[in-house]
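The complex is shown incomplete by one protein chain, all other protein chains being positioned as in the whole.
Moving on to chain A:
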Amino acid sequence: MLAKRIIPCLDIKNGQTVKGVKFVEIKEVGDPVELGALYAEQGADELVFLDITASHEGRKTFVDLVKRIARNINIPFTVGGGISELSDADALLNAGADKISINSSAVRNPQLIDDLAKNFGSQFVVAAIDAKHDQGDDWIVTVNGGRIPTEKKLFPWAKEAEDRGAGEILFTSMDHDGVKTGFANEALAKLSDDLSIPIIASGGAGAMEHFKDVFTLGKADAGLAASIFHFKEIPIPDLKRYLNGEGIPIRL
């Protein structure tokens, strides 16, 4: 049976792992390659590396880092941050990335999704969406790390991303991110029902039960988290044993 995936996310700034709480207050937590290899050994199913360095020099450092990751890590990994054209994606593919995630650049230029999918295949393209709950079914899509609201709404935008060729959706609830009270399960379940591509849930993990909930109530295909893994609040082996015990299909 296809296993639900547990995905640690590593935010990278200047070659180091960081984790922002609600996307501000940035704090360093270690070497990305070492941390990634450790997570892989502990049973992480995939890894996500997000480059939050904005500068041009930072990008080159990140491509070099991706090469080191690809040489050293034996599970699939996604990289994201600052990808706004095909050549950015091409450099990361050649460096060894299995998938890329695009966020703000896709909101500004939706055609980028089509172009990436056509050139590299849908399996290579993860559409990351940061959204903030407004009212009812309305979630406002935000860009620039949650700082700028846009005209787009979560559900139609996610559907459009799928239609344009995205292979997965990585949805982060800005209301839940860093708060550790559980994932945005209602919105996630609706995404999963609306779309036929896998949904990666992000934002809100604080306890092992939250993962059980996101895979059952939230109908997510994968659960992503950062700080609870980086700060060893929830060791991955414990989490996977717990989920297995709860009847969730998991790779042990």
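To be clear about the criterion, a contact is a pair of C-beta atoms (placed from the backbone, for glycine too) under 8 Å apart; a residue touches a chain by one contact, two chains touch by 3 or more; residues count from 1.
Rule of thumb we're sticking to: contacts and distances are computed from a predicted model.
Peer 1: For the chain that is missing from this picture, which UniProt protein name fits: "Multiple resistance and pH homeostasis protein G", "Isoquinoline 1-oxidoreductase subunit beta", "ABC transporter permease" or "Imidazole glycerol phosphate synthase subunit HisH"?
Peer 2: Going by its UniProt entry, the chain not pictured is "Imidazole glycerol phosphate synthase subunit HisH".
Peer 1: Please identify which residue in A:S87, A:Q111, A:Q135 or A:S196 touches the non-displayed chain.
Peer 2: Only one listed residue reaches the unshown chain, and that is A:S196.
Peer 1: Need a quick check: the contact residues on chain A for the chain that isn't drawn.
Peer 2: Interface with the chain not displayed, on the chain A side: 1-3, 5, 40, 45, 70-72, 74-76, 93-94, 96, 98, 120-124, 167-168, 192-193, 196-198, 219, 221-222, 251.
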